[in-house]
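Dropping the structure in here first, questions after.
Only one protein chain is missing; all other protein chains are in place.
Chain IDs A and B follow the sequence of writing; residue 1 opens each chain.
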Amino acid sequence: MAFDKMELRDIEVWDGNFAAAQAMRQAQIDVVAAYPITPSTPIVEGYAKFLADGYVEGEFVMVESEHAAMSGCIGAAAAGGRVATATSSQGFALMVETLYQSSGMRLPIVLNVVNRALAAPLNVNGDHSDMYLGRDSGWIQLDAYSPQEAYDLNFIAFRVSEDHDVRLPCMVHQDGFMTSHTAQGVKTLTDDVAYGFVGEYKPMNDMLDLDHPVTHGVQTEEDWHFEHKARQHNDLMTKVMPKIQEVFDDFEKLSGRKYNIVEGYDMDDADVAVVCMGTSVETAREVAGEMREKGIKAGVIGIRVFRPFPFMEMAEALKGIKAIAALDRSSPNGAPGMLFNELSGVLFSQKSDAALSGYVYGLGGRDLTKAHLVDLYNELQANADAGKVLTPLQQFIGVRGPKLSFL
Amino acid sequence: MENNGWNEFEIGAMLRSFDGAATDIATTHQEDRNYSSSNSFTASVADWRIEKPLFNKDYCIDCQFCWIYCPDMSIISRDKKMIGVDMDHCKGCGICVEVCPTNPKSLLMFAEQQNEEEALAAWPEKEEKEK
Partner (left out) sequence: MSEIKKIKNLKEFSTSADRFEGANLLCPGCAHSIIVREVLNATNDDLILSAATGCLEVCTAVYPYTSWDASWIHIGFENGSTAVAGAEAMYNALKKKGRLKQPDREPKFVSFAGDGASYDIGFQWISGCFERGHNMMHVVLDNEVYANTGGQRSSSTPIGSSATTSPAGRVSYGEKKNKKDMLSIMAAHGAPYVAQVAPNKWKNMVKAIQQGFAVEGPVFINAMSACTTEWKFAPEDTIDISDMATDSLVFPLYEIIDGKKLNITYRPKNVIPVEEYLAAQGRFKHLFKDQFKYLIKEWQERIDSNWDYLQRREEAGV
């Protein structure tokens, strides 16, 4: 055996970065091509140390930029093997060209994105600007709210992405610093169980099958481009969600940990709900519990699968809710927030009369405090009672200066 | 293939060069290959030509200059002999004629509609070298 297995305790104290690095090690990736960037750097460093200590058999290529990292991943994935990398923020932005190329070529690649703000002004802390930037790139995007989830979702990502009916690259998001650098208890899988779940890589259209030469990355113009893009969209809309659900179910059987495409907390009898992503979900859950003690039937919806967007699942989750807040942690720069817009579409199509309001929060790592959420739930309750939105449709939370709101 | 719908092709716009396994392709000549319908070998650019090269084997010395410098894999050489021009893939650039060293040349350009037999019958005589 050219590499050693690692003995793990049932529960380890890991931050999100190390949890992701451990999952990558356990998946026995064939090629990692990577470039470090805060706050995802420790994933790359952790993996490098595993290699240095003899726990990794695959190739590790430290390239000269994030663009080259994804370019190398594309070449390696097309060659025919398991491929993954990690990045954040500006590095993600530099990768964008290759994100569209990898998904369009239908290459399974797992990308750990440790969410961080986009300059200018330069900022190393967590918000969702990079995650939002990727949303039209044709990738699957899964969102982790904690180190445990960052660990688990990596295994799930390989299974979904590499499935021959899917063959689409997949991002696993976690919040910069709040998740990536915050150590928590993580329930582990043994190396054998983890690899057994991910399974052996099954090549498809692999360049290294020398008896079956393939051409990847062709030119298509107006006579063909539309059909190929339509095919990719079709597969994202029809094949990915059932596969994710199947893998979630398998993972629950294996670990007892249950994931849902849309996560609902205290939603069964809720009148008001906050819809958000990342670590904010956990803060909102805590506040919702406290609001319930004050008599407000508060709930929280977390988006687990960001792309493809869970439109019908969201419609189901929002059924009967009177007032809803969409929390966007990315500056919409001249529009309502992305989540506000997506939820508007969901609610309008369902002829819902729920009062939907949008909030922009937490840019550049600004904390979303419990006090913010208490105020927010109170506003939602007022909206629910009035049967309409009493506040402007878009409000900024936690920014200094005069109250900022629009629409 | 041209009219296929969005659901009728391989994902990722991937193309295969051959149908089935193609072992040892580097030593297998075109006539023995199982080209897929997406290999451009199965297509033609004959309609690009305004002029075509015609080959007169009487003067050919099999030097293979035309073979090595043909940009369109259209000089057919087998067993070290030049045996003809692939008219489906020749674009009529005329390089083969330019590099032909024989006197008279073994390849000459003619109008696309030129009758081959007539051209061969009226092939130019050997040119006297200028002193």
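Just so we're on the same page, contacts are C-beta pairs under 8 Å (C-beta built on N, C-alpha and C of every residue); 3 or more make two chains touch, one makes a residue touch a chain.
Because the structure is predicted, anything quoted here is derived from the model rather than measured.
Asker: Can you work out which residue in A:G81, A:G185, A:G345 or A:G398 touches the chain that's missing from view?
Answerer: For the chain that is not drawn, the touching residue is A:G81.
Asker: Looking at A:A27, A:A157, A:V214 or A:L393, which makes contact with the chain not pictured?
Answerer: Final answer for the missing-chain contact: A:V214.
Asker: Among A:A19, A:I37 or A:A68, exactly one should touch the missing chain; which is it?
Answerer: Answer from the full complex: A:A68 touches the omitted chain.
Asker: Considering the whole complex, not just the chains shown, which residues of subunit A touch the missing one?
Answerer: Considering the whole complex, subunit A reaches the absent chain at 2, 30-31, 33, 57-59, 61-65, 67-68, 71-81, 83, 97-98, 101, 105, 203, 206-211, 213-221, 224, 228.
Asker: What subunit B residues would touch the chain not displayed?
Answerer: 1-2, 9, 13, 15, 17-18, 22, 25-30, 33, 37-45, 48, 62-65, 67-74, 77-80, 82, 86, 88-95, 97-99, 109
Assume only the chains that are shown with their structure count from here on.
Asker: Cα centroid separation between subunit A and subunit B, in whole Å?
Answerer: 53
Asker: What residues of subunit B sit close enough to touch subunit A in their complex?
Answerer: It comes out as residues 2, 4-7, 9-18, 21-23, 25.
Asker: Touching subunit B in the complex: which residues of subunit A?
Answerer: Touching subunit B from subunit A are residues 104-107, 167, 205, 211-218, 220, 223-224, 226-228, 230-232, 234-235.
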